[in-house]
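Every protein chain but one is kept in place in this view of the complex.
A and B label the chains in the order they appear, each numbered from 1.
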Amino acid sequence: MSLEYPGAWLCWISPMVGAVLTPLFAKINLRVRDYVAVLFSLFAAISASTMIPLLFNATPLFNSESFDWIPSLNVKMGVVVDPLSIIMANIVAWISFLIMVYSLSYMHGEPGLTRYWFFMNFFIGSMLLLVMADNMLLMFFGWEGVGVCSYALIGFWYRDSKEDWLKCWVGEGDEAYPPSHAGMKAFIMTRIGDVCLLASIFVIYAFAGTFSYSELLERIDQWAPTISKAGLLLPAAILFFMGPVGKSAQFPLHEWLPDAMAGPTSVSALIHAATMVKAGVYLVARVLPIFWLAYHVLRISELSAFFTIIAWIGAFTAFLAATQAMVSREIKKVLAYSTVSQIGYMFLALGAGGLLAHGLVEGLTSGMFHLMSHAIFKAALFLSAGAIIHAVESRFMYHMGGLRKYMPLTYVAMWLAALSLAGVPPFSGFWSKETVLAVSWEAGLLGPFVLAVVTAALTVFYTIRMMGLTFHGEKSHRIVELEAEGHKIEEASPVMYVPYAILAVASLGIGVVGWWMEEALHRALSSMTPYAALHSLVPSVQAEVETVSPQIITLPLAIVMLIVGAIPAYFMYVSRKVDPSAIVAKSLLLRTLHTFLFKRWFINKMYYNAFAYPLMSASRGLYRWIEVGGFDRALAGFVSGVVGFASQFRKLQTGFLNYNIIGILMGLIIIALILLKLGGLW
Amino acid sequence: MEYLPPQSYLALSLILLAIGFYCLVSKRNMIKTVIGLEIVTIAVNTAFMSLGWMRTYPANFIDPLAQTFVIISIAIGGIVAALALSLVVDAHQHYKTLDLKKLRRLRW
Partner (left out) sequence: MVIEVDLVTVLRPLIALITFSVVAPLLGYIEGKLKLKRLTGAFATLGLLIALLLSIDMPKALLTEGAVASLSGFGPPLGVEIRVDALSIFMVLLFLGLGLLVSLYSIKYMEHDTGLDRYYTMLLLLVAGMIGVAIAGDFFTLFVFWELMSVSSYSLVAFRKYRWEPIEAGFKYLVMSSLGSLMALLGMALLYGYAGTLNFHALSMIFSTSSVDPFYGYITLTLIFVGFGVTASIVPFHTWLPDAHPAAPSPISAMLSGLVIKAAIYAIARSAYTIFNPLIFNYGVLFTVFAVVTTTVANIMALLQRDVKRLLAFSSTVNIGFILFGLGVAAYGLRIGAIAASLMGFIGALMHLLSHAIGKGLLFLAAGSFITRAKTRNIYDLQGIGRAMPWTGASFSIGLLSLSGAPPLAGFVSKLLLLMSGYSVGDAFMNVVTSLMLVNSVFAAAYYLRLLQVCVIRPKGIRAETSKEVSALIVVPLVLLMIALVAIGCYPWPLIEVAQKAASILLPLP
């Protein structure tokens, strides 16, 4: 058996093997364990890279390679090799590798590292499986695998120690959560989406008879009309979207991600910024052509609602999270809100692309472009934030300040990434955000477009606020105290700063060639065979003439928003000419607004009050009254009864031979009597 | 030569069986237990012979199978008795008694 695309298989199998071997290597030597784990992720990255040349082939590319898995159900186990999966796999694999290297130093000396390396490698394997899988069932295995790893790694410091409150908890006041709680929360919230996703997969399977993406696409004219007639297409599509909503932390299932920051920072960077939370975006991008085809070619009109929902949820989440990021006091939480917000942009792009008759490739391109640039700069931001937290041993920004003198390299790298996040030209974030705005303008989604534009300003504001609070201004009390205690605050080790320096420079590099990059992505994605063929199916595409380039509107708008957001932020947080707290304190409206934002729009609180607390008190009641009061007591009674009975019963075993012989004779007589009775003779 | 009819031997064997059982149930001396076992053996063998003879009676002839069986059974009875007595000897060495009531350290 020869494999046409060995890289596509190896890239997800090798980290899984690495994960399984980790406990074994841990027996040999702890350092060997660490390095071998990193090596496996490097191997995965190299495997993924072997597929890059395929992108530049002239021939259209959409291949899958599969083996029978459950033949009777038409379930195959296979990989899909197309520009989408290749680009995604490379982003995931290389960022994973850099973060694994970073972990070597960041996690050094922690207890339970075997567990850490196991789950990290298992995560990389599952994520790449999710990306490479050519059918929805196999994808779901990866989907759940990353969920488990996310849970396990958020709760890595499962001891929830109060002493390390400053480092490993998340939130403050009545919304402070320990790591294990945060892990549980993430798991349960994403599970809501997962269940919906699974249900939708099976509904589609029931009608289409296949899980495979390519077969779904080929046979769309058979199954889509049937399922639509049954009235299940829109519900199935929306249920399907709930999976990505949960995994990518979109409204209304977005509340877990900010709290997931309780995990180690390397985990936050890998799972909750660069890769896993993008899985939802990737999955929507993966099925977008299918629904797009059903909408534009088969004219199943109800799907416009589906695309509109995606776009609205994306835009609204982008705005919602950005507002919360403006007031957060923890550096990682700012980044987490910003992640939620940026993923919202990606969904907006995909939804808008789906609505446009000629916009499938545009939507995919802008969604994927933003995904890529965000993965890079957000990973860089998280890793530098990790270095800072390491230095000041606190996650609160008011414990930082003035760090630029202590950590100049981190300062530069983080600024590069931050400018990209803020969307400053010519950083990569600028170009990708620009394409998102352009697509949504073209799709005529005015509401989401406005939200997106406003969010752009908010993004600039909170980015500069974060940078200002962290690096500029005076030293905080904590730093003074730490120095007084003899604790030196210094630059992170090279093993740590090299990865994020690379990522920051990459963010700038992609930005410099941003225009060309977008073209390349566009070309690669439109070369996917079915997509290219699909476009020719839509009659209006040829007729439609691009009237006005949307860039004429969006480019100036983006620049204006940049300035609108940047100026107040600069004065408040970098030059510190204006005291923001004084402004807020003066106005009742602003105070209320601040509380509202700081309390996360009260959505988190509401979820707890509506779902978590009632359930917990109900189960506590069940435990006290039914479990302890009922079952346990009954069981204890039963056990002592049985024990008492058995110990009385044991007296029968007299050990006295004569009695035993009497037993035999009695038995003989009883048996004879029973038999005669049964035979009707007595 | 006149023989009693086989029924009388059967009756004898039943009496022996009763004696053997009585002995096994009531006697606490190990040697008496072995004797009881032997009495039961004899009773069963006698029963076998007499039941075999009842098939051919009134001829003075018994099927050789029954005879073979009983002879082998007697031999086996001998082996078992020997083994039992050797155990009695060992038991006496360990317990310094032949009383079955003392020989009940294995309980529950």
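The working rule: a residue touches a chain if its C-beta (ideal position, glycine included) is under 8 Å from a C-beta of that chain, and two chains touch if they have at least 3 such contacts.
Everything quoted here is computed from the prediction, not taken from an experiment.
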item	value
Positions on chain A contacted by the hidden chain, ascending	642-643, 645-647, 649-650, 652-655, 657, 660-661, 663-664, 666-668, 671-672, 674-676, 678-679, 681
Positions on chain B contacted by the hidden chain, ascending	17, 24, 30, 33-34, 37, 40-41, 44, 47-48, 51-52, 54-55, 63, 65-66, 68-69, 72-73, 76, 79-80, 83-84, 87-88, 90-91, 94-95, 103-106, 108
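Just so it is clear, only the chains that are shown with their structure count from here on.
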item	value
In the complex with chain B, residue positions of chain A that touch it	650-651, 653-658, 661-662, 665
Residues of chain B that touch chain A when the two form their complex	21, 24-28, 33, 100-101, 103-108
